[in-house]
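A protein chain is absent from this complex, but the other protein chains hold their places.
So that you can tell them apart, the chains are marked A, B and C in the order they are listed, and the count of residues begins at 1 in each.
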Amino acid sequence: MTHAVAADDVWKYYGDYPALREIRLAVEPGSCLALLGRNGAGKTTLLRIFAGFSKAGKGSVSIFGRDARDLETRRRVGILGHGISVYDELSAFENLTLFGRLYGVADRRKTALDWLERVGLRHVRDGLVREFSRGMRQRLAIARAFLHDPQVLLLDEPFTALDDRAIAVLQTVLRDALARQCTIVLSTHQLREAMELATHVALLARGRLAYHGERSAEMLSDPGWLYARYGES
Amino acid sequence: MAFWSQTFTIAAKDLRAELRSKEAINASFSFSLTILLLFSFAFVEEATIDIAGGLLWIVFAFAGALILNRSFARELPNDCLDALIAAPLPASALFLGKALANLLLLLAVEAVSFPVFGVFYNARWTGQFWTLALVAVLGTWGFTVIGTMFSALTVNLRLREVMLPLLVYPVMIPCLMAAMKLTGHLIGGEPLDAEMMVWMRFLIGFDVIFTALALALVDVVLVS
Amino acid sequence: MRNKLVYILGALVAVLFVRNLYVILNVLPDEANQGAMYRIMFFHIPSWWTAGLALTVAGVTSGLYLATGKMKYDAISVSVTEVAVAFLCIGMTTGMIWARIIWGIWWTWDARLTSALICVLLYGGYLILRNGIEDPTSRARISAAFNIFAFVDVPIVWYSIRWWRTQHPQPMSLPPEMWSALLWNWLALILLMIIFIKMRLRQEEMRREVDGLRRLAHAI
Partner (left out) sequence: MDERNFQYMFYGFSAAWVVIVIYALTLFARESKIKAEIDRLKSMLEEKDRK
């Protein structure tokens, strides 16, 4: 049974500095892994390798057993990064149909309209993103990231700097995805919303995998518990 | 089949975004018209016709650079470049789409510059019209491929605005030389003779080599 | 150990140069119309051969870096390219001085000369590009890609005398003793190139050590 997302002895160097060291990690389909760690521990680097933005220096990363950079694999992965990755000069509807076409979504227009409805932007479908407020842009980014119904969702600190409406939308989207046995990997700073969803937790310290296992109850109640026991305090 | 539809999607997106914001196209148009006008002060009336080929391609190269430099830099606000790299389209489709959009924009600038040049210097540039059009397209594609590729190469660099001209123009020299020689000859109204055919084959060779090289390297360059 | 090897090579190169100069200046007869000037070709031609060889090596190692991502290929390609630029300058200056006498002009926009000048511009741009980028990994990646683009011009320089009518002397058959002098001097120039590359490679390693130390200094 292939893992949904797997890293096999992954190293990543910036010049001679090993940003990631010997990362061995497997995420089962239908589970949600929370990537924890201080700034610079390598969370974003690992997530970018999973997403196919960059290649592993040594070792390999696979999604459903296939290389992360493979075209078919990328069609099944949804990514929500720090940047909202939508075009200011295009309207909300044009942005979604553009990404719909790139991801080969069957009925682009209907799917785009459904998602605009779902994130509450149906009334501004032809408004240029340039005029959108921060909250509207974030919700459009959520729609763009999950428009093509991905089986694997990769989120980089998803809940930070979202307004309450966007958080509500994102939580429903993620709960739906888990209900449909999708796999989620999200990097987070111990935020409660992220930890509630997590079924497993992985702690990165200075590029090494310090802990990987089930997310227990006390991790949720006491955010510092995991750092104290495994990561350097 | 999907490859070409994705390429045209990227090209259409780039054109629509550019025509809406007009950030590069305005600069390019006004730059080329200004320089064409200034040339009339720089050179005596009769001399301009002989060096027309050189003048026009210098204007196209610099006016074009304004558009080409923006090509990948346009993806930086909101981190759209990451979304395109993660999307299931080959990097070559992304590159080709952007190159096509740039080509059309540059041809638009040239389509305006040629008649304006004809008016300013009453040069009968329509003598060998179709051959001239072919040379214009081949020449423009040559430096569009290089400009777009180097825009991708330097997109993440802090010193991008400084680095790009430094890198792009030396590589472009052979293409510009060939285009200048051919345009100069054609503006005189005569068809291409054997000597000029050498330059034409050289220009086509240049386009083929650099297009192939760019398509092969763009994936390695974009995915760090 | 490395220093000793460099010094041995240095001594060998010095001896070779002395021997070659003796042969070139005394042993070989004069050329009918050029007089003593033709002897410059014993430096002009081998320096271009050496530069061409070096740039090919640099192109290959740049490709290898892009394929494998190992930093040692990047170190080799920058060292070899820098030394190649030095030899390009030697080739250019000797050529122009020869042209000043034989053609009466320092420079002409002849196919071979123009493409050679483009070569100098391209690889000069490569060196300037490198110190414009701080991050070692993206510097290696971008300069490797540019190196491959610049390499396209090298065959153009080589074939330019066949493609276009050119004033530059065509490759002609030489009497055997001239060929041997040419090849001996080429050997000397290649050994000199190897010395420079070894020294430049050592500098690359020292630079990486500096980056490491700097990171350590900031980390504490």
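The definition used in the following text is that a residue touches a chain if its C-beta (ideal position, glycine included) is under 8 Å from a C-beta of that chain, and two chains touch if they have at least 3 such contacts.
Since this is a predicted model, take the numbers as computed values, not measurements.
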Study note, to complete from the structure: Note: the excluded chain touches shown chains C
Practice item. Sort through C:67, C:101 or C:128 and give me the one touching the missing partner chain. Key: C:101
Exercise for review: Check each of C:68, C:108, C:180 or C:203 against the chain that is not shown and name the one that touches it.
Suggested key: C:203
Exercise for review: Against the chain that's been left off, what residues of chain C make contact? List them.
Suggested key: 25-26, 30, 34-37, 39-40, 43-44, 47, 83, 86, 89-90, 93-94, 97-98, 100-101, 192, 196, 199-200, 202-203, 206-207, 209-210, 213-214, 216-217, 220
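Criterion: only the chains that are shown with their structure count from here on.
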Practice item. Could you classify the connectivity of these chains, where an edge means two chains touch, as line, ring, star, complete or other? Key: complete
Check your understanding: From chain C, which chain is the farthest off, judged by mean CA positions?
Key -> A
Exercise for review: Select, from all pairs of chains, the pair with the highest number of C-beta pairs in contact.
Suggested key: A-B
Exercise for review: Can you check how far apart chain B and chain C are, centre to centre, with Cα atoms defining each centre and the answer in Å?
Suggested key: 32
Review point. Whole-Å distance, chain A centre to chain C centre, using C-alpha means?
Key: 49
**Study point:** Where chain A and chain B are represented by their mean Cα positions, the distance between them in whole Å
**Key:** 38
Exercise for review: Please set out, as single numbers or ranges, the residues of chain C touching at least two other chains.
Suggested key: 137
Check your understanding: In chain A, which residues are in touch with two or more of the other chains?
Key -> 55
Review point. For the complex, which residues does chain C have touching chain A?
Key: 69, 71, 135-137, 208, 211-212, 215
Study note, to complete from the structure: Seen from chain B, its contact residues with chain C in the complex are 146, 149, 153-154, 156-159, 162-163, 166-167, 170-171, 173-174, 177, 198, 202, 209-210, 213, 217, 220-221, 224
Check your understanding: Can you list the residues on chain B that touch chain A in the complex?
Key -> 2, 5-6, 9, 13, 16-17, 20-21, 77-80, 82-90, 223-224
